[in-house]
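Left out: one protein chain. Kept in place: all the others.
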Amino acid sequence: MWLQKEITLKSRSRGFHIITGEILNSLPELKTVKTGLLNLFIQHTSASLTINENVSPDVRKDMELHFNKMVPENAPYYEHTLEGSDDMPAHIKSSLLGPSLIIPVKDGKLNLGTWQGIYLCEHRNYGGSRRVIATINGE
Amino acid sequence: MWLQKEITLKSRSRGFHIITGEILNSLPELKTVKTGLLNLFIQHTSASLTINENVSPDVRKDMELHFNKMVPENAPYYEHTLEGSDDMPAHIKSSLLGPSLIIPVKDGKLNLGTWQGIYLCEHRNYGGSRRVIATINGE
Partner (left out) sequence: MWLQKEITLKSRSRGFHIITGEILNSLPELKTVKTGLLNLFIQHTSASLTINENVSPDVRKDMELHFNKMVPENAPYYEHTLEGSDDMPAHIKSSLLGPSLIIPVKDGKLNLGTWQGIYLCEHRNYGGSRRVIATINGE
């Protein structure tokens, strides 16, 4: 079984956000898959996807703070500055975290660990809504 | 052909460890796959998987030292500190390196380069044994 679908995520502020529920609501077809894989691919270069802790909001806050430290705005060597001081750091962060996730599917559910949630990492101040291509392959 | 299996890795100390042999021993079914992909997905948010150099132990040591520098313990802006000073850095490292790998399979073997090995990246001081979901898809 193959299925590919475009999901438009609701717009979020800069930072790290749990989107597990929004993804699952968009993919009722997952329930029919006994064994398979879900690929999520974000079609942008200034936002990214990752998996991390799904309970404490302070983990998401600390992630944002640390990525801003590790990839600062206004580094003196940036040349790509025309689209704002948040733009070049957003490109770097998106490659550090990556545009896609592969998640195992088992008995109609994502086979995530207890504490794992899917994060949208919004690296722009005003990124708008983001498009994710979901591809389910399984049996 | 689809196969999904839970592998419990033996407990390892904080740092970077080659687990290629342990993974292969757990997946004898790989030998029957002519062309396919193996997905390895770690069900934790404070350990991760990567691929890197499979000979020199000093590469693994330097990786650990550099990640500790790039993602330090006790950064003054961390709020998520209740579970120990190694916890928040572990979450950040796990997203930087990522929870999953996709490795091509060819003629019953992982189609890795000569110098590539699979690493478990253990970011906690006492992480215990880690669970990896292996999904094989191929023909």
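Going in written order, the chains are labelled A and B, and every chain counts its residues from 1.
Note that in this section a contact is a pair of C-beta atoms (placed from the backbone, for glycine too) under 8 Å apart; a residue touches a chain by one contact, two chains touch by 3 or more.
Only a predicted model underlies this, so the values are computations on that prediction, with no experimental measurement involved.
Screening A:Asn25, A:Thr45 or A:Asn125 against the full complex identifies A:Thr45 as the residue touching the chain left out. Touch with the hidden chain on the side of subunit A covers residues 2-4, 39, 41-45, 70-71, 75, 77-80, 88, 91-92, 94-96, 98-100, 102, 131, 133, 135, 137. One chain is missing from the display, and on subunit B it is touched by residues 35-37, 50-53, 56, 58-59, 61-63, 65-66, 69-70, 96-98, 101-104, 106, 111-116, 119, 137-139.
Rule of thumb we're sticking to: only the chains that are shown with their structure count from here on.
A separation of 20 Å divides the Cα centre of subunit A from that of subunit B.
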